[in-house]
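Below: one structure, written as structure tokens.
Only a single protein chain was left out; the remaining protein chains are all shown in position.
We just call them A, B and C in the order they show up, numbering each chain from 1.
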Amino acid sequence: MSDMMDDMEGGEGVVKKFMFVNRKAPHGTIYALEGLEVVLVSAAFDQDVSMVFADDGVYELIKGMNTKGIEVKDFSKTYRALDGYDIEKLYVEKASMDARGLTEADLIVDVTVLDSAEMANLMAEQDVVVSY
Amino acid sequence: MKIGIMVSEGPYNHQASDTAYLFARTAIEKGHKVPRVFFYHDGVNNSTKLTQPPQDDRNVVNRWSKLAEEHGVDLVVCIAAGMRRGITDDILAPGFRISGLGQLVEAGIQCDRLVTFGD
Amino acid sequence: MLHIVNKSATERNSLESCLRMASKGSAVLLIEDAVYAVTQGGVAAAQIQAAMADLQIYALGPDLDARGMSARVLDGVKVVDYGGFVDLVAETNVCQSWL
Partner (left out) sequence: MPMVEVAGKSFEVDEEGYLTNLADWNQDIAGYLAQEEKVEMTDSHWEVVNFLREYYEEYQIAPAVRVLTKAISKKLGADKGNNKYLYELFPYGPAKQACKIAGLPKPTGCI
């Protein structure tokens, strides 16, 4: 913990519900990759972390990416490391998946599929929602 | 109330940094605390003292520096995002510091609210 | 909960997704280019009017003014200044930005 935030002491031992919302496709912009970096770091803070994939964010989890031709790292593989970081709550919004002609079988990791109302409720019960 | 802020876009290209600044300033005027602003993605570009906007335009970088000086706002630039974009200690404007992504998570834990401004 | 949308509804789907995933009773604040959605005659007007049954719709006044849209705001939309924005954040338990 830093010593720069004198006003912010007493946070040790606090467990908050953190939700990271992914709504951007990979590769076209850096948000998906840098967003994943935040999530990996958050694992060190022992918080109650969940990740949501909605809208084009669903594309981040597609199987069979081959990024050699665009000369960027295939970070889709990194989503499979999340389990080892104890980040196990991955949610996909059904409407977003349907709108893109995708099913769970197309995804690189196991996820929980929620309808929009379930997603709304899950979001509303968080302490911190981070989106990028 | 403690309100943390994340800024995800660079200055001038997108309104995010302006909105974040006006929000932060107003929150402080209303008696809230803004302990930390975390600059991520292209938001790290808000921190460079090399910025030289025309004189008839607002100076986004100086505005942040002034907020830090007058109200003790901790302006944190993500090291990983900063390194990718060439942001180093020697070009930081006053009040900014480079640190890790953990500082964002920490702000989320320790502030009552965390508000994101981006594209 | 407070949902913040900053994208023009005719350019991106942020508003649509927000309205789909906002739970009943939530507040939705439109800022930056998203404020065009709450203006009369726009393509999103019907969507906003329908959403007002379950959600509180707010728009940031300075962004409406800057875009010359203040006189066209739909009935039922609450226009707030930055102070109102801060109050919304403080009054709701959590906020999500639909970037």
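Note that contacts are C-beta pairs under 8 Å (C-beta built on N, C-alpha and C of every residue); 3 or more make two chains touch, one makes a residue touch a chain.
Note that the structure is predicted; figures quoted are calculated from it, not measured.
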Missing-chain contact among B:Ala16, B:Val77, B:Leu101 or B:Val115 belongs to B:Leu101
Counting contacts across the full complex, list the positions on subunit A that touch the omitted chain. 37, 40-41, 43-44, 73-75, 77-78, 80-81, 84-85
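The definition used in the following text is that only the chains that are shown with their structure count from here on.
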List the centre-to-centre spacing of subunit A and subunit C in whole Å, with centres computed as mean CA coordinates. 25
Residues of subunit C that contact two or more other chains, please. 94-95, 97, 99
Which subunit B residues reach two or more other chains? 8, 114, 116, 118
Given the complex with subunit B, which residues does subunit C contribute to the contact? 4, 6, 31-33, 62, 82-83, 85-87, 89-90, 94-95, 97, 99
Would you mind writing out the residues of subunit A in touch with subunit B in their complex? 1-2, 4-5, 7-8, 10-11, 14, 16, 18, 30-31, 34, 37-38, 41-42, 44-45, 47, 127-132
Complex interface listing, subunit B residues touching subunit A: 2, 6, 8, 33, 35-36, 40-41, 72, 74, 80-81, 97, 99-111, 114, 116, 118
